[in-house]
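For this depiction, one protein chain was excluded, whereas all remaining protein chains were kept in their positions.
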Amino acid sequence: MLTVFLQFLFSGLTVGAVYALVGIGFNITYNATSIINLAQGEFVVIGGLMMWFFSESLKLPFFVSVVLTIITAGLVGLLMERLTIKPLKNPDLLLMIMITIAVSIVLRGVLMFFFKKDPYVYPAFTEGEPLSIYGAIIQQQTLWVIGITGFCIIALFFFFKKTIIGKAMLACAVNPTAAQLVGINVSRMVMVSFILSAIVGAIGGMAITPISLMEYDKGPMLAVKGFCAAIMGGLGSNRGAVLGGFIIGILESMTAGYIHSGLKDAVALVILLLILFFKPAGLFVSKAMLQLRKY
Amino acid sequence: MLSVKEIGKSFGGLTALRAVSFDVRQGDIKALIGPNGAGKTTLLNIISGIHKPDNGEVVFMGEKIVHLTPSRIARKGISRTFQHVELFGNMTVLENIMVGRYAKTKAGFFSSGFKLASIMKEEEKILQKSGEILGYINLGHRKDELASNLPIGEQRVLEIGRALATEPHLILLDEPAAGLNIKETRDLGEIIRKIREELTITIVLVEHDMELVMRISDSITVLNFGEVIADGAPLEIQKNREVIIAYLGEEEEIQKGYNAHP
Partner (left out) sequence: MKKGDASAFLLLLFLIAVLPIFSGSAYTLTVGIFSGINALVAIGLCILMGYAGQVSLGQAGFYGIGAYVSSVLSVHAGFPIVVSMLCAMAVAAFAAVILAIPALRLKGHYLAVATLGFGEIINIILNEWGPGGPSGFGDIPHFNLFGYTIHSTTGYFYLVWGLVAVVLFFSINLIYSRTGRALRAVHDSEIACNAMGLDVAALKIKVFILSAVYAALAGSLYAHYVTFISPSSFSLFYSILVLMMVIVGGITNVWGAIIGAVVITVLPELLRRFEELDVLVYGLILTVSLMFFRKGLVPILIEKIKKLRGFAVVKR
C-alpha cells in the first residue's frame, strides 16, 4: 500500500518538477513583460532533444552538451524575442497570444523536421542503482530532476529579489514607462526575460528526458500544464508556480495510478478550468494585484 | 425623482462615502461638486449600479434600485456619461447613437439573421431616430466618422447623444467639461440646458468647472472626504464657509498665501 503510494508520489513529484519549471518560465516572461508566452512548452522539448543531439549524436562530453544545450535554448529565446516580439509596436492582447502560438508552431515544425516524430532518450546523469524507499523504487534521475528544480528556484529567487537586474525586470512589467524613466533599458530586460525563461524550460527538458523520453510534440501539453501551475499560485509568483506544479504532478500521478490512466491529462485541465473560473488570481494572490497588470 | 439616502461605501480600508443623502427634484439640474477624491464619481457609480454600497439606499421614481445591475438600472431610465469617455471607438458616430437605441428595440439573433420584415421596419426607425438625435446635438456632419477620430469636445457631446438615445428620465454626467476649452464648455452648457428644457430630462452633473456649474445648476450638493458638507442653491453655496474652506483651505492659510506673495 505504502509502496504503491510512494511510487506514485515520487513519479508525481518528478513530472511536477517539470511543470513547475515551465510555470516559472511563464512567470519570468510575464513578470518582465505582462505577456504570456504560449511557446514556453517548446523550450522544454528543445532542451531534451538538443541534449540528445549533442551527447548522443555528436558524442560530446556531458558538460559540454549541457552548456551547448543551454546556449541553444537561450539563442532560441533571443531570436523569438528579437524577431517577433520586439518589432511589434503597440500590440493588442490577441495579437500577442497569436504570435506566441505561431512561434510555438514554427518551433515545433523545425523540431519535427530535424527529429521526426520519434521519441529520444539518453542515459541518466549518474549511473547507479535506484533507491528503495519503503519498497518504492526511485530512480537516481528522479532525484536529479527534483534537485535541479530546487536549485533553479533558489537561484531565481536570489536573482529577482537580490540583484538589480532581477528587480529591474520586475519593474518593467508593472510600469514600463516609469522603468524607462529611471534608466532601465526595458527592451533589454524583455530580451533577457525571454532568454532566461527559455533556459529554465530547457533545463527541465534536459533533466526529464532520461525518465520519460522526449518527442517533438510534447510542447503544448507542457505549456498548458505549466500555465496551470503558474496561475494556481498566482501569475508572477514563483513560489506559487512550484507549489502548483507539484500539486498538479502528484494529482495527475495519483489519478493515473488509482483511477484511470487515460484521464491523466484531464486532471490538469480540470484544475485549470476550475481555477480560471473561480479564482483566476490564483489561490494565494489578491484580486487587486491583477488590476495592476497591463493585460 | 431621485433620492440618495445614507449611502456609505468603503474600499478596503478607505472610506469613500459616509452617510451621503440628498434629493434631486424632477426637471432639475443638480450639480455634485467637491475637491478631488471627495467621492463624486463613486457616488455616480453607485447610482448607476456599477458599485454596490455598503449601506444606504437609492430611490428612483419611487423604486429602490441599489441592488439592480447596471443594465437593469439603465432600462429603468437612468443613463450616463463617463469621466474618461467610453465611446465605441471602432464604430461610427451614427452607430454609437444607434447602440443607444438598443434597450428600446427588440430584434434578436434569429430575427436579425433571417432579415424579417418587422425587423427591417424597426431598423429604419432606429436609423431615423438616431439621425434626429445627431441633428439635435449638432453632430450630423460627422455621422460616418469613426468615433475615436473625433476631437474630445465632440466626443463628449456624442456620449451625451448616446445617453439621450436611451430615452432616459435622468442623465448622470461625469465631468463632461473635462478637457474642453471655453467655447466647447459654453456649447456643452447650452446642450445641457436644452436637454432639460426641451426634453424635460433631469440631470445630475459632476463637475469641477465652477463657472459652468454656477451658471446652469438649479441645486448643488457639495461633497468633501465622502461626506455632504452643503446642499442648496448656487448662491448659497458660493457663500458657504465650509465649502470655501474645503476648496481653498482655512482663511489663515489664504492670508499667509497673500503675504508670502504680495
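Letters A and B mark the chains in the order given here, with residues in each chain numbered from 1 onward.
Definition applied: a contact is a pair of C-beta atoms (placed from the backbone, for glycine too) under 8 Å apart; a residue touches a chain by one contact, two chains touch by 3 or more.
Note that the structure is a prediction, hence the values are computed from the model and not measured.
Asks: Check the options B:Glu63, B:Glu86 or B:Glu132 and report the residue that touches the missing chain.
Replies: Touching the chain that is not displayed is residue B:Glu86.
Asks: From the listed residues A:Val67, A:Leu131, A:Ala178 or A:Leu263, report the one that touches the chain absent from this view.
Replies: Of the candidates A:Val67, A:Leu131, A:Ala178 or A:Leu263, A:Leu263 is in touch with the missing chain.
Asks: One chain is left out of this view; which of B:Arg75, B:Lys143 or B:His169 touches it in the full complex?
Replies: B:Arg75
Asks: Out of A:Leu2, A:Leu95 or A:Ile165, which touches the unshown chain?
Replies: A:Leu95
Asks: Contacts of subunit A with the missing chain: which residues?
Replies: Residues of subunit A in touch with the missing chain: 36, 84, 87-88, 93-95, 97-99, 101-110, 112-113, 116, 220, 224, 227, 231, 260, 262-263, 265-266, 269-270, 272-273, 276-278, 280, 295.
Asks: Touching the hidden chain in the full complex, which residues of subunit B are there? Just list them.
Replies: Residues of subunit B in touch with the missing chain: 48-50, 69-71, 74-75, 79-80, 82, 86-91, 95, 98-103, 105, 107-109, 112-115, 119, 122-123, 126, 162-163, 165-166.
Basically, only the chains that are shown with their structure count from here on.
Asks: Using the average of all C-alpha atoms in each chain as its centre, how far is it in Å between subunit A and subunit B?
Replies: Each chain reduced to its C-alpha mean, subunit A and subunit B end up 49 Å apart.
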